[in-house]
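Note that this complex is displayed minus one protein chain, with the remaining chains in position.
When the chains are written out, they are named A and B in that same order, and each has its own residue count from 1.
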Amino acid sequence: MLLSPYPTTGERIRITLLWIWCGLVILFLLVPILIPVPLSFNSGAFFIFPLEGISTRWYEVVLGTQRWQSAIGNSLIVAFGTTLIATTLGTLTAIALSDEKFPGRRIVMPLLLSPLIVPVVITAVGSYLFYARIGLASTYAGIILAHTALASPFVVVTVGASLTGFDRNLMRAAAISGAKPLTSFFRVMLPLILPGVLSGAAFAFVTSFDEVVVVQFLASAGQRTMPLEMFIGLREKLSPAITAAATLMMALSIVLLVVANLLARRGQKRPGTAP
Amino acid sequence: MTLMRKTLLALAAATASMTIAGAAFTDELSIMASGGAWQDAQRKAWFEPFSKETGAKILEQEYLGDLGKVKAMVETGNVPIDLVTVETATVLQGCDAGILERLDYSKIGPRDKFIEGSALDCGVGLDAYGDILAYDPTVLKEAPTSVLDLFDTTKFPGKRAMRKFPAQNLEWALMADGVAPADVYKVLATPEGVDRAFKKLDTIKKDIVWWDAGAQPAQLLASQEVVMTTAWNGRIQNAIDNDKKPFKIVWNNQILEYDMISIPKGARNPELAYKYLAYISQPENNAKLASYITYGPVRTDAASFVAPDALPKLPNAPDHLSGAYLVADTEFWGDYGEDLVKRFNAWLAQ
Partner (left out) sequence: MSALQPSELDRPALARGRSAADADLKSVSAALRRAEFGDRLRTLLLAAPLLILLGLSFGIPIVLLLSRAVYDPTIADALPKTTVALGGWNGQGLPGDDAFAALAADLKDNQAKGTAYELAKSLNARLPGARSQVLKTARKLESADGQAALDAVKSLPFWSAPSTWPTIRNGTHSLTSFYLLSALDLRWNADGSIERVPPEQAIFVQVFLRTFFVAAAVTLATLLLGFPLAYLIASVPKGLAAILIVAVLLPFWTSILVRTAAWTVLLQKFGLVNDFLLFIGVASERLDLMYSRIGLIIAMTHIQLPFTLLPIYSVMRTIPPSQMKAAYSLGAKPFTAFRRVYIPQVFPGVMAGCLLTFILCLGYYITPALIGGASDQLISNFIANYVNVELNWEMAAALSFILLVFTLALFGIFARILGLDRLKLV
């Protein structure tokens, strides 16, 4: 389809130019995300090329010092908490929404998706001022709650997509055969939509794990996460430890999202769904 | 002399540990400090020894200039920090606003033994630092001789970094415009003086890169993003001594300031916080910080405890006060700070 049936020289040139242009665009896309990787093995203390030497000292800093360890721990606590709540509630909501009897879907859907649209600074400032008043600022619960708002739309959308391929007659059949609603959910529906649920969970996890703006407002010393530590480091003491942390975060996100997408694809046979 | 100091130190440590031994703290003390090399130095000079002596666990939190967080904490009564390091102007504001506790100096130490202006109602001094000019002689062939060379773009072309804050910059602007150091705050208190300072800053506005965290100047110099930068002297000295950077400090026209530490209202552990303040305010402890970052003690009787090799690098070392210098006027910034910050931010955005 790139070339017409009888390509002219001009057309061939255009196609070549297209390939060159796209090659450059792909370089533009990939080079910046690959940059932190070599830098994280830099033995020098400043953040510049060329490397002064190869070492794993910054990984030792990230994985070995108490400060980064607790940041990693906090990130995991918050991300797992968010994933658990967002996945459970998001799946229930997606099931409800996929039922044609659900009233007012047209109103509810945009409301559910609004955390994706509202600029995150507004969400962060709003929850900070409100949570401070009710004693949720500087707590894990507060951060998890705010992250759940950001992450649940992904679960609703992903699980919703896997439910479009789900035949509701199966549930009726289960009911007629005498299965209680809960039983038929766990035995019939959940196994079929499981790829979608897991993929939604992975999106939720990554959303929370990568998030820094809300954390910046809501966290105090006790809840500093890895991205916040990185953000502070980028402003404060630029050290390649940040690139080591970035490399680790990137690796985790990419692995999880690859898995999520494979699952989503298996679940709905519909490619192209990305975070 | 060294021997005597060691003996004194040992004695002091012994008495301190004896008085505290009975209490057996297993408490946590949460300290919000402003990060970077300065916080590292405090950790070595004060956090760790204090922890060892008292058994208190110190939780560190970074202060990113957001008094807002402290304010929100105080207003809701949920204050997870016991101590916060702040600048002098912030101490005055926080005091007025009722965010910071009024200190009881009988629990800290003799107030008259602090350098004038470093023991305030709501904050006690930690150290004395200098706002200086730093450059990299391998990049800048001709050496600047005064901080005011910031404003000379013909002799020193290229980007220069300055702190994203009106304090110091307005003073330097006026001095560069010909105002004598003694008159700077008098002129700056008038609307015309403020206009004059901003007009002077306008002349170099397009050449300025703004920094807001103390570790940035060294990074900006190292990456040659700028040819010169204003900085806190200790951060630059740290890059020279520990990272072996070839930077040089210009002391002429430096501005001297004090770092402060305060207890936010409603802190959970004020008693332990006072213990900590008393600990770091002892002259021999107060002098200890200089060994890890080149900031001077604020106790007038602490000079003799400063490590000899650190002494000549301090901002208030005699050599560094031989040229022109200015002592930051805390009162002025307490009164006019808020409006000037507002004006400065509007000026920046334009």
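Methods note: a contact is a pair of C-beta atoms (placed from the backbone, for glycine too) under 8 Å apart; a residue touches a chain by one contact, two chains touch by 3 or more.
These numbers come from a predicted model, not from an experiment.
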Partners of the unshown chain among those that are drawn: A, B
Touching the absent chain when the full complex is considered, from A:Leu63, A:Ala149 or A:Leu194: A:Ala149
Of B:Lys71, B:Lys248 or B:Arg268, the residue in touch with the unshown chain: B:Lys71
Which of A:Leu18, A:Ile54 or A:Leu190 contacts the chain that the document leaves out: A:Leu18
Absent chain, residues of chain A that touch it: 1-2, 4-5, 11, 18-19, 21-22, 25-26, 28-33, 35-36, 39, 47-49, 85, 89-90, 92-93, 95-97, 99, 101-103, 108-123, 125-131, 145-146, 148-149, 152, 156-157, 161, 206, 210, 212-213, 217, 227, 230-231, 234-235, 238, 242-243, 246, 249-250, 253-254, 257-258, 261, 272-275
Absent-chain interface as seen on chain B, which is shown: 64-69, 71, 96-98, 159, 164, 208-210, 223-225, 335-336, 338-339, 341-343, 345-350
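In the analysis below, only the chains that are shown with their structure count from here on.
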Chain centre separation (chain A, chain B; CA means) in Å: 40
Complex contacts: residues of chain A adjacent to chain B: 45-48, 67, 128-129, 132-133, 135, 137-138, 220-222, 224, 232, 235-238
Interfacial residue positions of chain B with respect to chain A in the complex: 30, 32, 35-37, 59-62, 64, 69, 72-73, 75-76, 78, 80-81, 212-216, 219, 222-223, 243
